[in-house]
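Note that this complex is displayed minus one protein chain, with the remaining chains in position.
Which chain is which? They are A, B and C, in the order written, and residues in each are numbered from 1.
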Amino acid sequence: MARRDIINTSIWAVKSVAVVIAELIFAISISFFLIHAMPGNPYQIILVGLLQRGIPYEQAKIMAAALAGYNPNVNPIVSWAGYMWNVFHGNLGYSLIYRAPVIKIIATAAPWTILLVAVSLTLAFATGYILGLYAASKTGIVDALINGSLSFFQSIPSYVLALILIIIFGVLLKIAPIAGAYSSNVTPGFTAKFILDVMRHLALPLLTYYLVIFPGWVFGTRSLAISITHEDFVLVAKARSLPEKRITFTYIGKNALLPQLTALLYSYGLMFGSSIFIESTFAIPGLGYVLAIGSGSRDYLLTIGSFLIIIIAVILGNFIADVTYGLIDPRVRGV
Amino acid sequence: MGVSVPLGRRVVNRVVDFLHQLYVSIVIFTSTGQGKAGFGLTVFVVALALAAPLFPYPGPKWSNVALQFIPPTLKPSPWYILGTDYLGIPLLLDIIWGLRYFLEIGVIAGIIQVSIGTFLGLLAGYVGGFTDRALNFAFNLLLTIPTFALWLILAVIFRSGNPVILGFILGILSWAGLARSIRAAALSAKNRDYVEASRLLGLNSLSIIANDIMPAITPYIVMNFMLSIVGGFYGAMGLAFLGLIPYSNINWGAIMGNAFYQEAAIFSPTGTIPVVILIVIQTIILMGFVYFANASVYVFDPKRRREVEIKLASRRRATAR
Amino acid sequence: MSSVVLSVKDLNVTYRTATFDVEAVKNVSFELHRHEILGIVGESGSGKTTVALALMRLLPNNAVVSGKATLYSRDGNTIDDVLSIPESEIRRIRYRWGKISIVFQGAMNSLNPLLTVKDHFVDTAQAHGIDKEEALKMAAELLRSVRLEPARVLRSYPHQLSGGMKQRVMIALALMLNPDIIILDEPTTALDTLTQRQILELIKDLRKERDVGIILITHDLSVVADVADKLLVLYKGYVMEIGEIFTVYSRPYSPYTLMLINSFPAIGKKIIRLKPAGVTAKTNNRGCPFIDRCPFASIECSDADMKLVEVEPGHYSSCIKASVLQQQLAKVTTSE
Partner (left out) sequence: MSNPSQGSPRGPAPVCPYLQRTPQGYVCSITQRSVNPLGWYCVFDYMNCPIYIGHLSRMAGVKGPERKYGEDVVIAAEDLSVVFKVGSMFSKKDLYAVDHINITVNRSETLAVVGESGSGKTTLGKTLVGLYKPTTGRIYFHGRDVSTMTDEEYRVYRLKSQYIHQDPYSSLNPYKTVYDILAIPLRANKLVHSKAEEEKVIFETLESVGLNPKAYINKYPFELSGGERQRVSIARALLVKPEFVVADEPVTMLDASLRLEVLDLLLSVQKEMNLSVLFITHDLGMAYYMAGERGRAAVMYLGSIMEFGPAKEMLESPLHPYTQALLSAIPEPDPVKSRSKKVMKLRSLDPPNPLRAPPGCKFSDRCPFAMDRCFKERPPLKKVGNTWVACWLY
């Protein structure tokens, strides 16, 4: 690439990283603010707990600050910086109900959510994209089918959908387990039996996630592909009698892929939003479940810790989608 | 029209004209299948919610443990036509008062969301320059936060099921999406030649925004207002379903949550009936709102309005002959 | 072998929409010879692009096409009716781009923004069974013939090229498989004056160097005047007049052509002011479409059957008052 292109691309890369850092700082500040806004002051509760165990006041104060991840009795700026430092070092405070540092609980919970979100999102994105491209060339009944299903799924909250699936598959057909990430009699480990059991348990939650977002992707890709089909370069491609497959994927598809990637940017937020419901309904111990349990039992540090991790995941997701967008569209890189 | 028209007549003209425009809008709404369903359902739901006080409030005096989760019957009185909930209170009353409760949340959230979103979106789109870049960055920043998770945490802080508070929180949290689409619409409208022409003709920014930019963004506002009502339903039911706000039987989420978590009633045939009824009703109502939102876009399109006016005029001429 | 490369007889195209049918093209007939440039002039809505799309078999599926178009290919075999042979046959003989190719208006958006120019050439070549190296060699030679520097242009993306350069890339691409006919639909409209002149010069060189028939479609009579040999004037789907460019300009036999010639504030030429005769057409869409704006219109015009009549050798007009027009025109020019 010409020297000028390299400069522009690196400027663009630096800009994207800067945006991510700004977003991270913003997210951490929000959670810092939330902790202080909580009615019951977590730091106080931990301090009292330590004092009851007979630890002298001075030492207890320091330990409480370390455990809680923030120190309310210094001026706000120092406390904020301290909190920021702790977060970067993984100290998100101490969970009262689990009696363990928040980061450890989240470390065990996060994989479940990420597994669910990643698998269902990639599946929905891929199938939605392919079906959307295919549907773009068809009219009539396909229109009605897609519009109908889209508004149906748009008007159903994820937990209601979960209930419906539980009733159908769990209660009536009894073919899929309706709760828990794996059955109790199976020992967790990297064995085929365990993996198979986990997959059986995750079937319904995955289906719920998938049905919540799949119609959106089909509809989005289809309307995009239809508008691109009217562009001149598609007509010229047909005029050059390029093979149908090439036109559909490289000409229409590739140009449709770009805006869909930006749509991917904002669907992360939605996904993590519904994780709270789906994981709670199916009792999958993911981030959403931990957040719901935490807020239910007023364990603020755990709640806000998991909330912060969710935002960080969303920010990283956005960054990845932003980078792939730049790699595909030369104009964004400023070439 | 030679002599200047007296004030009275002008007001009457204005009202007649408004009613005519309203009638044209209704015709456009009901021109498509989706539009008919959406408009009909929305009007019915709003009317029912407003008329809720005519029905008895499903308070504790109705609760009767003996009639817990009974299937629909007319036995004790017609109110029990849809059966009862966990406390034995007739489901029909829960539903009607529930409608009012959710609409209250949705409308309050909608008003706040639309006012903040429109104001900031217009400010960013119309003013441009540094303010635009700063505000746009803020919008994208807010969009990275999953609104429902934050709403859940704030609900815990306030720990109350009061619709005004829930509506207020939802409104404050979810205006970023609308602000971004209004900014885009305002930006595209602003660069059109007719806005430049208005500026040349000495029109101040206020009248330019009112006459040239607002018509282009009104469809977004109406659409988002409707979707925020749907959001209100989602959120409030969800909070109750997870048991994070104090139990109140008019919140359908609470009933469903109860049937699912506490009573495991969902597994006994009698328990599933109220849950299924609630699911069906809630789906129909929300689909109504979504159809209404989708159909509302065409109401503001001058082409559609002209087509309908021509059709009405020709029908009027036909009946007149 | 006769020099005719394409003959079109009574081409009719109607677009079926939910509410009503739009008759875009009504019994258009013409012939195109080798090394000849046929200029088709028509305002917006005259159906000129529909004619091009019909010949390229690219009309949307709600278009109903009738009539006959015969292609006499340079390699000997003749396709007796291009409009009716099935799509599979079209693919087999590689009709599109192999026999006939097209360059669309202004070419602003004719290239896929995410592919480089090189990809476009390779795409086209591979679709027609030419391998990559061969394609790149041809591409370089074609780009030089349109006065573009291959090394830089092949590597760049469409948004890095100016309007004029994109137009020339499209012309090179259209020439790639040495088709019998090239259609240029408004090639110069979105370009500014100097670049427009360069493209027209390029089209003239094309006609000399290559054994190809060129159809040049435009709304601007002066673009055709400079380049075309024959002129076909279209108005609301009807052919108003066909003939050699010089005879049509000096002795127009259709009031519409006269008005077109007149509507150019050309330098130092007297403008003949003609007011419409104010005759209104009957409601059904028979008769001459130009009746409401025609200065020489009369009642009979509303029943005219718009058939092409030979008013002079090789010069046809569909105006029933064509002969009358000449005397009246002479009267108008001398009196003023």
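Note that a contact is a pair of C-beta atoms (placed from the backbone, for glycine too) under 8 Å apart; a residue touches a chain by one contact, two chains touch by 3 or more.
For clarity, every value in this text was computed on a predicted model and none was experimentally measured.
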item	value
Options B:V11, B:A197 or B:I284, residue touching the unrepresented chain	B:A197
Of C:A63, C:L136 or C:L200, the residue in touch with the unshown chain	C:L200
Hidden partner chain, touching residue among C:S3, C:N62 or C:S162	C:S162
Contact footprint on chain C, counting only the chain that is left out	43-44, 147, 162, 164-165, 192-198, 200-201, 219-223, 225-226, 245-246, 249, 259-269, 271, 293
On chain B, residues whose C-beta touches the chain left out of the figure	1-5, 128-129, 192-194, 196-204, 207, 211-212, 215-216, 300, 302-303, 306
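The criterion applied here is as follows: only the chains that are shown with their structure count from here on.
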item	value
Distance in touch steps, counted as few as possible, from chain B out to chain C	2
Pair of chains joined by the greatest number of C-beta pairs in contact	A-B
Separation of chain A from chain B, taking each centre as the mean of its C-alpha atoms, in whole Å	27
Interchain centroid distance [CA atoms averaged], chain A/chain C, Å	55
For chain C, residues contacting two or more additional chains	none
Chain A partner contacts - residues on chain B that touch it in the complex	34, 137, 141, 143-150, 152-153, 155-157, 159, 230, 233-234, 237-238, 241-244, 256, 260, 266-267, 272, 275-276, 279, 282-283, 286-287, 289-291, 294
Contacting residues of chain A [partner chain B, same complex]	19, 22-23, 26-27, 30, 34, 37-39, 147, 151-152, 154-157, 159-160, 163-164, 166-167, 171, 266, 269-270, 272-274, 276-277, 280-281, 291-292, 295-296, 298, 303-304, 307, 310-311, 314-315, 318
Contact footprint of chain C on chain A as seen in their complex	231-233, 235-243, 246, 250-251, 254-255, 258, 328-331, 335
